[in-house]
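One protein chain is absent from this view; the other protein chains keep their places.
So, chain A:
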């Protein structure tokens, strides 16, 4: 068999190009089309799937032995001028998560073909929304290994996320004179929310081990006949707190409200000793670092796909996640390149099968399907 010859992607060039094409959730077609062409030029077999995810395949190994790198192309809104300054590349999505995606695409493009493994990079859509792309993907055949591409710093492997429930609470009352003795719909809603804030935040000392309540939106109206008050509430839950249980507690604490779950996913955690985390640790060491491990208070597409796929997995990506969703979003260019190096080493390790000498390394704990 003859090895294919292609030009490896440069992570900085690719990221700069991607940052110049806005791709706010729900409007990613232009960026996906550009990336599809770039991936094909680099030697990937690339196509969009039924949900709009961009699926880029490298190698031709059996699908049951597939390594998936799952990133996302959509970003939150907010224009940031694309510019290189003081060794950093600025732009919306530089860290969350076009930077990790560009690093992964560059890393994979350095691998020889045939490599004996199927390596698939997926630029999912809608991760910053209700994860419609990942929800579509979770019904596909599970890979043997999964790297979710989110920023945590070039030397850090993420091994867990809290779960999340987004719900609305609505109080409806017959209109009455505001000078009267009875509390209105908004009063009752605010009282219920206060009870929620008082009673629900429980758990350990660390934020990742606690239930967190955040009221995202509040609105009310009175048409002279009926008063409505509606709150959009977001709950973050640690491992061991199920979506159904937390939703039931909210309903019990807000007796006067109609509570409706809008979206939900359980917390998820993997063992730091699973094959993917160990391959990434070796990549960090090969690039001169000592691997660090972290759990995050937010959620990612790992929460969506891992309960269904049940494979060895970890989350990795260059970039400072404290810049996610901020007007200061930028990535250190050296870190971007180092992240690509780490991923290349990890993929070579996984592709060689060496990591399998250590045994199955199954995820330590997992939440139920969302």
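The definition used in the following text is that a contact is a pair of C-beta atoms (placed from the backbone, for glycine too) under 8 Å apart; a residue touches a chain by one contact, two chains touch by 3 or more; residues count from 1.
By our rule, contacts and distances are computed from a predicted model.
Matching "NADH:ubiquinone oxidoreductase subunit L", "Protocatechuate 3,4-dioxygenase subunit alpha", "ABC transporter" or "Lysine biosynthesis protein LysW" against the UniProt entry of the left-out chain gives the name "Lysine biosynthesis protein LysW".
Across A:24, A:80, A:183 or A:207, the single residue that touches the chain missing here is A:207.
Within the complete assembly, A:282 is the residue of A:92, A:117 or A:282 that touches the hidden chain.
The chain not shown here is touched by just one of A:144, A:300, A:330 or A:351, and that residue is A:300. When the missing chain is restored to the complex, the residue among A:271, A:330 or A:351 that touches it is A:271.
Chain A residues in contact with the hidden partner, per the touch definition given at the top, are 96-97, 127, 150-152, 156, 158-161, 206-208, 271-274, 277-278, 281-282, 284-286, 290-300, 321-322, 324-325, 349, 354, 357-359, 361, 364.
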